[in-house]
Every structure is written in structure tokens, then in C-alpha cells.
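Sharing a structure below in C-alpha cells format, with a few things to ask.
Only one protein chain is missing from this complex, and each of the others stays in its spot.
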Amino acid sequence: MSTPSPSFLARLRSSSALVSVLAIVASFIVGGILIAATDEKTTSAATYFFARPLDTLAAAWDAAAGSYAAMFRGAIFNYDAGTFAGMMRPLTETLTYATPLLTASLGVAVAFRAGLFNIGAQGQLILGAMFATWIGFTLELAWPLHLLLVILGSILGGALWGGLVGWLKAKTGAHEVILTIMLNYVALNLLGYLLNTPVLQRPGSTNPVSPQVNPSGMYPLLFGEDFRLHAGFLVALAATAVVWWLMNRSTLGFEIKAVGSNRHAAKTAGINTVKVTVLAMVIAGALAGMSGAAQVNGTERFLTESVAASIGFDAITVALLGRSHPIGVLFASLLFGAFRAGGLTMQIATGTPIDIVLVVQSLIVLFIAAPPLVRSLFGLGERKKKRERPSKGEPKQAVAAAAGGDK
Amino acid sequence: APEESAGGGAEEVDYLACMVSDEGGFDDGSFNQASYEGLVQAEEELGVQTREAESGASTDMGPNLDQMVSAGCDTIVTAGFMFEDLPLNEAEANAETNFVVVDYGYEELPENMRTLNYKTGEAAYLAGYAAAAYSESGKVGTFGGAEIATVTDFMVGFEKGVQKFNEDKGADVAVEGMETFVGNFSDTVKAKQISENLLSSGVDVIMPVAGPLGQTTVDAVNESSSETDAVVWVDTDGHEYANGGDTAVLTSVMKNMGLTVFESIEMDVNGEFASEAYLGTLENGGVGIAPFYEFEGDLPKGTIDELDALKEQIIAGEIDPLG
Amino acid sequence: MSTATATVPGSTTGAVHVVNKRALVLYGVGAFLAVLVFGFFSPGGDASFRLSSANDAVQLPVVTVPVTAAGWIIAVLLVAGAVFAFWSEKNARPLRGWVPAVFALLFVIGILVWLVGSSDASAISLLTLLTGSLTLALPMVYGSLGGVLAERSGVVNIAIEGQLLLGAFAAALGGSLSGSVIGAMVSAALGGVVVSSLLTLFAVKYRVNQIIVGVVLNVLVSGLTGFLFGTLFANNPDLNRPPRLPSLAIPGLSEIPILGPLLFDQTALGYIMFVAVGVLWFGLYKTRWGLRIRAVGEHPKAADTVGINVNRTRVFNVLLGGAVAGLGGSFYTLVSVSQFSRDMTAGTGFIALAALIFGRWNPIGAFFAALLFGFATNLQYVLSQAGTDVPSQFLAMLPYVITIFAVAGLVGASRAPAASGKPYVKG
């Protein structure tokens, strides 16, 4: 627990940087094949493949390489842009996208560590966003105070929704997978309802849209009007640090992990498992709720029914890819942010549907999780067999829990 | 869809027309798709270049707009109310780029912006009247994808049209499903079931206002044991557009987004871009009902004339279809 | 891991007790709410239920009940049920399984009467309500069965959504290419198998965390089908024109009032579903195959020590489950609507996951759980169609809220196959 668990480090070492790079390469290759195979030029060149095979290959290469180059320009550095701001903008977009993803994923990760499979980040985010929006447009206060209230509101909203799951789970043994799935839908409908009532609906509008949040309730932009990146990113980074402290240094984190690993032993050691289950879900919800504030009070400025986008679901993948470890989650969400930002540019520049990003993303996660497969794909040969021991970084209990919890 | 391929054979002009969808995507069978067809038409007939971006999530809409601006688009089209103030902000910040906003309006428009809205209720009113006239069971129905104004406008107009028929003919045709919403625009099983529910309660004309889910209603009607069941399609001409629409679609409430988007681009290409809050009506042809095709013979005699008369009255302001 | 320790008498007795206490609270709350809402806050008037649809040959009379009287009767019965539950608890008698079932059923009927009473409708069609429930439940049932097969053999299957979606896609593509519904259904099953084989490749062979694999596979399938929809299908619409699966009414049987249209006027997928539920239940509990999967899912090492190949069993059953779920996916494109569209499964796979947990990893349980969900969903539509004052969003919450109450109150802790989610490493 203290330092990242030994097995986590061992895992990193055994799936060395090389394997990770190869995993990404392999995923891009598969994605590239898909892009090429559905590219019109490639398919038309393929009709005379046997006459001039090189044409097909060249077209395929153009299609794939063009798409990926655009992705890079959209996510990291735009070498085509005329201005410095234009060049740097992609990076800030990546960070902007990563912001809500980061906190939501941290929430999922904390729950994992407590042995809970939290599919409910979506709903928790919605509740957080509702609170943050309402505070954001009803109140008029001095800037830092107002924003602070907004953040607290989002935390409260998410915590309520998450805590409800924890409480029901602890008190009745109901399965958190069912509870979180159902509460996602309840939250969505609640939002839909409130956006059609004066509580959240923009006066005079017939659409389910909230009023704009007052400027004092917004996260300030970090690099001026030209960049969307806002102070919510710094708050998310701070949250990462807090979660790191929580999980690796605090007594509460110790309790959470104990309950997550072995509920019986935790109970015997005097840990109040009911309290810990509820608290873990409260924290998970609070973090996801913060993502709601990042969305509305960071980038969007108003609330709609689709505020959660697919952040809550992506958060599950990100948390798993980051092995439920705060630092891992940070990098995983940056990667996903980059994909999202890059995917948009790719779509605009080359017409490649953004769905391909989902394909490449998922393949990367799978490949990174299965180093032996990557090694054999690239003919690297097996490493000397390690003793097979389950890695602690993974939410092992969560797995069991997702399948049915404990007796 | 690579942009350079000028399929229509029109001479290429140095003009970049762009469009950003909302979450629905360009194949949503609804406003995104209809607007997109306007863009394609411009590409084919005007020889402009195009770029398009789907917003996979609401979070993508802002960045997509930004990217279009930096890509040097001459005109950017957005579809759907979800964009909210984003196009307005962009328009104010980028005077050289023109913006065409579908299904949303602002109080004051900058010089470089057009908004396109449609009084779909007017056309739906006619469709409601026609549906009531056509119905043998005395029950017609409707349902929506979600409870939003662009959806409910259709439904309300439809209901008013039915009521008008009842008044004029002393009939008692009922409208069911005014409060029935699928909850999304993607769950085909649910939409199908709602259609089945309506049919089994005796409804014989259904107007689904749910984008691609309307297809389920067409399928339900085509599968139903009763030959006379029919669909009122929305947005486009379902007779052409829907799979199996020729045997099921009584008529369609057309919202001519494609055409108006095309016209907006055409104006600009010709150097006549006008900042304007365009409102599609029966009068200007922005909305309308599609032909009845084979179903025309099944309408009570004189219905077509009555519809024409109603249309005139609406245009003349003698009837308020939403009032 | 160790059986010896898990079974030391005395260490597990507490659990039974906790469940009882919670159920008691629920009985109490249920009865109280019933008296309050069904009784005192009854909307009054009559509630009418139509038993046959407008197009039926045999027209049954409309059943009309006075809402207030019915409400009171149900409330009194529920109070009696609660008292019985308390009495049983006091006398330390275990409640029989049918008691909660009847209690829940009465409660649902109470809600139904109350809602119908408060709606503007002249009459609600019970038949429409029921047949619709079954239809809405159908893909869920297939998904749950696929999940049951995987999880019973010890592999958590979060990828049900992906299996349904790829099944739907493959049915559209395969059906369009072959022009036959058989071809479409076979393609759909294969689509599910493809997802399953990835699941087993990563989860069984490479022992990647099964939840990671499942979650990621859903995204992968969504991305892949979305991509192909936007490219392949967009460029070749003919590839997205599958044939339709017709309804096959069984002559005679389908004429039986209510039951006929409900059970004997289905598409092939409907009949296969009934058969599959029965066969899988029988197979799991009465055959060698079932004994072995359950053993592998509960205690793989024990299975290994009697010569059962654990991983081969898992792979086989996960693939089989994929075929079942994939076949269910064909419902979308062969029955529900005549073409594939993006993400058309709309989260049903997750509800199926919930249903299988709710149904306690039992095919019949999962079937009824899915049916309850389908019922609540359709109730919402039927009521909204009839017109009621309850806002549509709240009606839309109905299925989810009912499920929460059901799992939190009546079902409580359900016990997964013990080894579910744990990769098996020999030795």
C-alpha cells in the first residue's frame, strides 16, 4: 500500500515500456487496416489490385497515415498551424477533455478499491452538474466564493447519489451493479424533468436547456479566450493528489482497501464495513460530481440532458486502464483525452468517422492488459515465466462483487 | 466521405461549406440528416467543397465548431438546439465566417449569421386533419422521442389538425399518445412497442416524431394485420425515404431543412448572404406536407381540396395551428 | 479459496438473519404504503381493463373494478401478508418462496389499479400490456441467458451489450447478403460468438481482468459497428436491408383468449426464447453438462481435481453464451426494425446484466426479472398513452425504481457463482 503496491510495480516492469508502445502500435495498425479497408480510394484501387497492387497499398497507406497524422495534430501538436497558439491548442484541448474524465475515473477507481463496481459515475456526474448549474445561475456572489460554492455543490450532488448506492448496498446487500445502472437512468430522467420545469429550465425557452451560469460561478480560463482549458483542470489535478494521499497514506484509504480486499478480516480488525462502504461510494460520487462542475462551469456554461456525454462510462475503462491507481488513472485519462481531441480533428480533416477512435482505444486497453499477446504478435517470444500471482492494483474484489458480491 | 469528389459535375468553386452535427449524427434520420443533405446538394450542384463533423457527444460540439473555423470554412451549418449559444459566440468572434443555425434562434443576429426555424406545427396541422379524415377507427396516434419543443411542435399541430377535422365534420376522432415519449432516439425495441401499443388500442394512423425510430412505426404498420393502418412520417418524405414507406406512409410533414440549408449556402456563394431569422412556413414552402401517392384514393372525397383550403387559411392567418 | 474454512458452522448463520430483518422492514413499509396510497389516497372512480385487443377474433368483456374498493382489499391483503411475515419471523419459521412473490404481485397490481384509476383512460388493455412486456423483455432475456452461461462457468460477462449489438449488426449484414432469415440468425449468433471469443481470448487465455475485457469489448463493438455503419452501410444501403422474421401464429392455440396472443403468436425468436429458458434451466440443473459448468464456476480447482478441463469448459460455455446473446441481437434488425442503426441496443445489455443478477444466475429467474422490467417499461408507455398527470419523466423512471426496490427489498444479497471473475490458474 505504502509505495505503489509491489505487484503494481512488478506489473509495470514486466509489461515494459516496450510492450506498451507495441500495444499502441498494434492497435493503430488494426485501426489503420479498418480505415484503409473502408476508404473509397483504397477500395477502388483494390479492384485492379492484381494489375497494380502498389496502388492499393499506397492508397491504404495514405488513408491510414493521413488519419493518424490528423489525430496527432488534433491531440498533441499542430505543426500545420500558423500561430504558436494554434500549435499548442491541441494539447490544451486534450487536457480539457481529460479534466472531467479524470475526476470521474478517480471516483470509479476509489470504489473499485473498496470492492465496488461503480457503473454509476454517469448518474453521479449528472447530479453534480445539476447542483453546480443551479448554484451557478441562481447565485450572484464574488468570484472565488461563488465558484467554491459551485464546486461544493457538485461534490454534494454526486456524493448524495453515490452515497445512496453505498447505503443501500451496505444496508440491504443489494448489488451495486444493479443499483448504479438503475440510478443512472433515474438521474437522467430527473434531469430531463427538472430541465422542463422552472427549477432548471431557461426562462422563455421551450427546450430542455438551463440558463447560463454567471461568470463568477465559472472556472477561469487558464490561457485566455483562445483556449478552452480552465482551472477545473488544476482542481482535478489537486483531486488526484488528494486521492493519492487518501488511498496510499490515509487511514481511511487503508480501511477502504481492507474492506475491498477482505471484508471479513476488515471487520475482525474492527473496521466498520458499513461505514466504509458508504464512505467509499460517497467519495466516488463526489469525484464524479466534480466532473459535472467541470463540464458545465468549465466548458459548456449551461446544462443539457447530454451533459454526461459518455464520460461516466469511459471512466470505467480509464480507471481499469489506470489499474485503479491515481497516477495510472491520470495518465490513462490524458490518453483518452488525447484520443477524443485528436479524433475530432481526424474526422474533420479526413472524414474518417470518429468511431474508429473507440476501436483503437479499446484495442490499446486490451493489448496493454495482455503483454504476452503483444509479445507473440511481434514475435518477441515469451519472457521467462513469472510466478502467477494476482496483481493488487486490479480491483480483484470488485470482480467478485460485480458478479455477486459477498455472502 | 472525401470532400473533393464533386459528384454532381458542377464546376468546382473555391468555397468551403461545413457542417457540425449534434449527438444524433448525420444519419439520424432527422434534422441533422436533412440539413446534411442540403450540404451535399450544395457540393453537387454548386461545386463547393465540404467538411463535416459529427459530435459523438455534446462535449464535442464546441471543439468541432472551433476546428471548422480554423479549417477556414466559409459557412458553418449547425443543426439542433443543443448548440445553444455556441454558434453565436463563434459568429461574434469570427466575422469572416458565416454561420447557419438550424432549429435555434437568437434575439439579435450578427451580420454573419442566419437562423433557420420551421413552423412544423402548420404542416402537422394539415397532416392531422388528413389523418383524421383517413382514419377508419376514429383513433389516431402520435409519440415522440423526447419531450423537446422541436418534437412537441409536430405533435401539438397534429392534434389541432385532428380537432379541426372533428369540428368541421362533427366527428369524434381521438388522438392518443400525446404524452408518450420513448425517452431517447435510439431504442428501436421501445419505439416499436409503442407503435404496437397504439395499433392494438385501435389507432390506425400514427405520427412518430422520433428521428430514426420512425422506421419502427413503418415496420409495425407494414406488419400489422390491418391493411388500412398508416404512418404520418416527419421531416422528410417518408414515401421515398423510409424503408417500406411506399406501402405505409399516408403523408409526411416535411420540414425542408435540406433545401433551406442549400439556399443559404447558395446565397453566400453568389455573394448575397443575408443575416436573417428565416422561418419556414407553409407560405414560403419551408414546411409542407408530402403527396399522398397511392393513399390519395383512400382519402374521403374532397379531402385534398379541404386541405388546400386550410393551407390557404393558415397562410392568410385565419387559422392559428398552434393556438 | 479454502472450502474447509468457508463452511465452519456458525460463521455464516448471521447472514440469514440479516436478510429476514430487512425483508420484514420491507413488508411493513409495503403494507403501510398500501394502506396510505391505495386506501386513503385512492384516486377513486373505476379502473377498466380490456382483455382483448381491437383486432382479436374473440372479444372478451372489459373488466371494471372500483379503484377505492380494490385498493382497500389489496391493502388489507398486504397488511395480512406483513403480519404473517412478522409472525413467521417471531416463530422462527422460514418464509416460503411464494410469500414474497405473492406480496410483490399484489403490490404491483395495487400500483396498476391506482395508476389506471388516476389516468384519463377509459380502459387499459391488459393484453397489450402483457404482450408488450414480453416483447420488451425478449432481447433482455437472450442477453441474460448468454450472461448466465458465461457466469455460471466462472467468467463475468459485462459484454452482453456488445454481443447484442454485434448480433444485431451481423443479422442485418448476413441477412442482407444471404437474403434469408436463417442466414441472418446464424450470422447474429456468430456475431455474438466473435465477441465471446475475444472475451475468452483475453479473459481465459491471457487472464486479463474479466471486467476490463467486458467493458472494453462493449466500447469496441460500439465503435466498430458505428464505424461500419458510417462507412460500409452508408455507402452500400443494400447491405442494411435484412429480411423480416414473420410472426408464426400456431393455429388453434393462438386463438385462446389472452394466452393465445401472448404465447402462441410469436416470431421464431419468441418460441426459441421459451425453449431456451427451459432447456438451459434443465441443462444447468439436471444434466452432466450443467453439473460440470456449475462446478467450474463455483470451485474450479475441485472440478480440476476430478479431471474436468476448467478452461476448456469455460471457453465452450462463454462461446455458447455469446451465440445465445448474439441470436437475441438479431431481434433488433429482424423483428423490431428493418435496418441496423447506431448503438441501437441502447443499454439493454446492461439491463440484461442486472436481470441475471436479479434472477440469481438462474435462467428462469433471469427470465422473470427481464419480464418484470419489460412490464414496468410497457406500463409506463401504456399509461402515458392513456394520458395521466404524472410527468413523463417520472413514468419513465418506473422500471428503474421498481428494480431498485425489488433488489434492495425483496431480493437482497444475491450470491454469484463463487469463482466468477477469477481466472483459473492450475495448481
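Should a chain be cited, it is by its letter among A, B and C, assigned in written order, with residues numbered from 1 in that chain.
The criterion applied here is as follows: contacts are C-beta pairs under 8 Å (C-beta built on N, C-alpha and C of every residue); 3 or more make two chains touch, one makes a residue touch a chain.
Everything that follows uses one rule, which is that contacts and distances are computed from a predicted model.
Asker: Which of the following names does UniProt give to the chain that is not shown: "NADH-quinone oxidoreductase subunit J", "Simple sugar transport system ATP-binding protein", "Methyltransferase" or "Amino acid/amide ABC transporter membrane protein 2, HAAT family"?
Answerer: The chain we cannot see is recorded in UniProt as "Simple sugar transport system ATP-binding protein".
Asker: Just to confirm, in the complete assembly, which displayed chains does the hidden chain contact?
Answerer: Taking every chain of the complex into account, the missing one touches A, C.
Asker: Using the document's definition of touch, tell me which of A:43, A:216 or A:272 contacts the absent chain.
Answerer: A:272
Asker: Specify the residue from the set A:89, A:257, A:301 or A:323 that touches the hidden chain.
Answerer: Answering carefully, the residue with contact to the hidden chain is A:257.
Asker: For a quick check of understanding: of C:303, C:371 or C:402, which residue touches the chain that isn't displayed?
Answerer: For the chain that is not drawn, the touching residue is C:303.
Asker: For a quick check of understanding: of C:37, C:201, C:250 or C:291, which residue touches the chain that isn't displayed?
Answerer: Reading the full complex, the residue touching the unseen chain is C:291.
Asker: Hey, which chain C residues sit against the chain that's not shown?
Answerer: Spelled out for chain C, the touching residues are 1-18, 20, 91-92, 94, 286-292, 294-295, 298-299, 301-309, 418, 426-427.
Asker: Which residue numbers on chain A touch the omitted chain?
Answerer: Within chain A, the residues that touch the unshown chain are 1-2, 5-7, 245, 249-252, 254-255, 257-258, 261-262, 264-272, 384-387, 389-390, 392, 396.
Just so we're on the same page, only the chains that are shown with their structure count from here on.
Asker: Could you tell me between which two chains the number of C-beta pairs in contact is largest?
Answerer: Ranked by contacting C-beta pairs, first place goes to A-C.
Asker: Measure off the straight-line distance from the CA centroid of chain A to the CA centroid of chain C, and report it in whole Å.
Answerer: 29
Asker: Out of chain C, which residues touch more than one other chain, so two or more?
Answerer: 230, 393, 396
Asker: Show the residues in chain B shared as contacts by 2 or more other chains, in ascending order.
Answerer: Answer for chain B, listing residues that touch two or more other chains: 54, 147, 183.
Asker: Going by the contact rule set out above, which residues of chain A touch chain B in the complex?
Answerer: 40-41, 74, 81, 86, 93, 97, 189, 192, 196, 206-209, 212, 228, 295, 299-302, 304-307, 309-311, 340-341, 343-345, 347-351, 353-355
Asker: Can you list the residues on chain B that touch chain A in the complex?
Answerer: Against chain A, chain B makes touches at 1-3, 5, 23, 51-54, 56-60, 62-64, 66-68, 70-71, 81-82, 84-85, 146-150, 152, 183.
Asker: Please give the residue numbers of chain C that touch chain B in the complex, ascending.
Answerer: 53-55, 125, 127-128, 131-132, 135-136, 138-139, 229-230, 234, 241, 244, 247, 331-332, 336-339, 341-344, 346, 348, 377-378, 381-382, 384-388, 392-393, 396
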